[in-house]
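One chain of protein is taken out of this complex; the other chains stay put.
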Amino acid sequence: MLLPGPQNEAKAVDDVMRFIVGTDLILFALVIGAMLLFVFKYNKKRHPKAVSIHGNVPLEIIWTVIPVLLVLYMFYIGWKGYIQTRIVPKNAMTVKVTARQWNWQFQYENGKQADTLYLPQGQPIKFLMTSLDVIHGFFLPDFREKQDVLPDRVTYLVLYPENLGNFELTCSKYCGLHHALMYTRVIVEPPDKFLAWVNSGVKDTLALPDSSQVKTERAGL
Amino acid sequence: MSEIVGSKSETLSHGHDVHKHRDVQGAKLGMWLFLFTELLLFAGLFLVYATYRYFHPVQFHNAGLETHTLFGTINTMVLLTSSLTMVLSIGAMQRGKKWLAVTFLAGTILLGLIFLGIKYFEWTSEIREGLYPGSPALLNMSDGEILFWGLYYTMTGLHAVHVIVGMIILTFMLVFILTGTINQNDYIKLETAGLYWHLIDIIWIFLFPLFYLIN
Amino acid sequence: MADVAIPPNEAFANSYLKNHGKRKGILAWILSTDHKRIGILYMVSLFTFFTVGVILGVLMRLEMLVPGPAGKLFTAQEYNALFTLHGVIMIFLFVIPGIPATLGNFFLPIQIGAKDVAFPRLNLLSWYLYVTGSIIIIVSLFHNGLPDTGWTFYIPYSIRTGTDVTMAVFGVFILGFSSILTGLNFITTIHRLRAPGMGWFKMPLFVWALYATAWVQVIATPVLAITLLLIMVERIFSVGIFDPAKGGDPVLYQHLFWIYSHPAVYIMILPPMGVVSEIITTFSRRTVFGYKAIAISSLAIAFIGYLVWGHHMFVAGMSTTAQFVFSFLTFLVAVPSGIKVFNWVATMYKGSIDLKPPFLFVMAFIFLFCIGGLTGLLLGSVATDAQLHATYFVVGHFHYIIFGGGVFIFFGALHYWLPKMFGRMYSIKAANWALAIMFVGFNMLYFPMLVMGAEGMPRRYFAYLPKFETWQHISMVGSWVLVIGLIIMFANLLHGIFKGKVVGSNPWGGTTLEWTIASPPPPPENFEEIPVIVHEPYYHPEAIEVK
Partner (left out) sequence: MESQETNVQTYSHDHAAESKHAEPIGYGTYILVWLALIALTALTAVVSGVNLAAFTVVVALVIALTKASLVVNIFMHIKFEDFIFKIFLSIAGFTLIVIFTLTFADVYFRR
């Protein structure tokens, strides 16, 4: 059910997912198991005389407190997993994303424009996204990331592509007639191949930021 | 529009009931619940107002200077006075003074009419200045000012609709008093109609500083 | 309470189904202020729209026969209209009025020992508003093209599209008032008209659930009304409040929309929860486990449910603070629902369980509702929500809760109360078969959606990538199986209503007040004399009492 993730953050999200799905399965088995057991054991043929138990305060406290602790822990790991995807590394390369009905356009720091998203491997990317018409959704299923793209506002998303490959980019927020076709590819290439592509046909040349001193900070928008 | 049918039948559902014991409390409880829905209807608008004012404080200030504070103040007093005549009308009914109640109720309706008249002059003067949704003058202004005027017309407009609805309800009440359906022993209809009228007043009490007093 | 023997022929002769006033035929129904007749009116209209909604849903699945955009059954525009209508009809015309307007109207006054609701005419008016709103929505379809915004009417798309959103939105606005009036009527009824001796903690749990629901209806619906009104104002006068080009904020719209529409989920699920409590105790032949916990968790769900709307907007561009707060509160709302499930299962413990169709529906409910609720935890966590939001996973989760949870119990409630309402019984065997087929079809239809969503299939797509083809086809076949089950079930129920075997006043051995009066109940006052309540609602005299 889970996809192999091409980046660190995806693994963090997957960990959260695994924990919650695992807990879910246990709880589900307990509840459904108990129900089936009772239905079998206390069927009126086997158990003709019912016993009216009005409640059991200690038991009720236990099954209130344990779920509370469990969901608080889920909230905590979920939040921790999420907030680290919102931290923008200082050496992130900015890519401007413009969405319109019904295509994506990407602009690199040197002015290079494209409608397929080429990215260098191992380089943190910060997307600054805006829409020209209605709300769109910037969705990278393989990277477990998603952010709505709003008209007249800039939203951001951070990506750290670790593995080479060819991934999907789709629109997740319904945007009209060809919403389903608002679809393109993310192509992660080795840095030198990427640089050759990004510097072809434009005046300015783009060099990747120095990644020797990686410090992190919140996105300054 | 739904408000008319809503409140009317609210009170009507207690009609044709000449017994001594009616569920007066139940009727009032139902009416209060309906008032909450009206309150939350406007709360949505106040929330929009608060958000946009937070985003555009300066533009809201500038646009606020353009509204007619004098008209606003007079209208506030007119509506407050109409609330007074409303309770006086109920008070007169409680004491069995039918004609006094009729006079006060007619006064309330008249004050509602005066409120709408002043509103009419206010809006026409603003529209003459070119300040209405979609006007060329407004579209040249900043986002904050467009939003202010958009909210101004939407909120005071919706309030005015409520005033009209309230007046229609009160006119029915006037007829009921004259026909004797509302009398000293059974005036719950008048009372719930009064509650509705006061709610309209309360909403205006908040609209007034938010649109007319940002000086 | 013992089975009061009322001879069936006497009950039929003096039932609310016979016309007693001077009016005849259809007028005797559509002008009646008898809460039982209004309940039936709602039921007929609701299931008419449900049928339409189901057909639209099946057509949507049929569109998934081929993956790519070519060779489709419907064009993209038609598909967009399909899911909009499916959503609007199912949400606003079926599940939101749902159990409260139909069975709530019928049984709330009876269960609290009242002769009618507090405002009978207002009750009839709500039905007229419902019909008016529905007609306006249906008319909007044939006027200026089918609305294509999705049931959420998100701006700015909804103010830019050329289709007739204005009229559709106006229809929903009217429906909102119908819902509000039902809510305030129920609150007043429960406060004022309980029979002597029926304190708050002697009310049946169905009444508690309706009470909590009614508060949500009264407090949340007006916010939707104003939001929809603003869409209309924006489309007609272009004032700019919701137009980003003039400074309007699309995220603020989403706040306003979900301030209503999240609590609306609890309008849909609280009444079924109430029904589950009724059915479980009746067929377990014992009192409910943790009465107060269930009653209070109804209120708690309604209350916390009001604080969590933001989890629909985690990726919409909210502030980080809001994401934090809403995620935290969302996890808390899971707890009272969990408590209810535990209490229900514990109620089966040491019971004497009679596996009749209503109880089997409850078992199906617990199974499906648990899947729905537990998948909800993944959506409440911001990290996983960023992956799953707006995918098929959400569609699957939602249908597990609302269809698998809410609507299955609606059906279960029909099987439970049908003998009371019409004095006749359906075929038990056919009911069991229908449920089994529906259960299989349901899981075939929606479980693949959970899988596809986790793998990145976005919702509201008329075309999809070939890698999802197998799952899409399973889902499509599932929709057919489900429909076969539905047809068998409705045929069986209808046959039961008109031709079924005549039953007495208490075929299941229920303990709440409705089982003490004749089946079908007498008009219009329900009780010959107002009962005085002594016992707690689920007192089974034959069970061994344990304190």
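Here the chain labels run A, B and C in written order, and each chain numbers its own residues starting at 1.
Just so we're on the same page, contacts are C-beta pairs under 8 Å (C-beta built on N, C-alpha and C of every residue); 3 or more make two chains touch, one makes a residue touch a chain.
Because the structure is predicted, anything quoted here is derived from the model rather than measured.
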Interface partners of the hidden chain - shown chains only, full complex considered: B, C
Sole residue of C:L205, C:I219, C:M444 or C:V483 that reaches the chain not shown, by the stated touch rule: C:I219
Candidate in contact with the missing chain, chosen from B:M86, B:I109 or B:V163: B:M86
Omitted-chain contact residue, chosen from C:A114, C:V207 or C:A518: C:A114
On chain B, residues whose C-beta touches the chain left out of the figure: 14, 16-17, 19, 21-26, 28-29, 32-33, 36, 39-40, 43, 47, 50-51, 54-55, 69, 73, 76-77, 80-81, 83-84, 86-88, 91, 94-95, 194-195, 198, 201-202, 205-206, 208-210, 213-215
Positions on chain C contacted by the hidden chain, ascending: 114-116, 118, 191-193, 195-196, 215, 219, 223, 251-252, 255, 259, 306-307, 309-310, 317-322, 325-326, 524-525, 530
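We adopt the following convention: only the chains that are shown with their structure count from here on.
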Euclidean distance of C-alpha centroids - chain A vs chain B, Å: 48
Centre-of-Cα separation between chain C and chain B, whole angstrom: 35
Inter-centroid spacing, chain C versus chain A (mean Cα positions, whole Å): 31
Sites on chain C at which at least two other chains make contact: 247
Interface hub residues of chain A, defined as touching at least two other chains: none
Chain C partner contacts - residues on chain B that touch it in the complex: 2, 5-6, 9-10, 12-13, 23, 25-26, 29-30, 33-34, 36-45, 47-48, 51-52, 55-56, 133-134, 139, 142-144, 146-147, 149-151, 153-154, 158
Residues of chain A touching chain C in the complex: 1-3, 12-13, 16-17, 20-21, 23-24, 27-28, 31-32, 34-35, 38-39, 42-44, 47-56, 59-60, 63-64, 67-68, 71-72, 74-75, 77-83, 85-86, 133-135, 137, 139, 141-142, 144-148, 150-153, 155, 168, 170-181
Parts of chain C lying in touch with chain B, wherever the complex brings them together: 118-122, 125, 129, 173-174, 177, 180-181, 183-185, 187-188, 191-193, 218-223, 225-227, 229-230, 233, 237-241, 246-249, 252, 255-256, 259
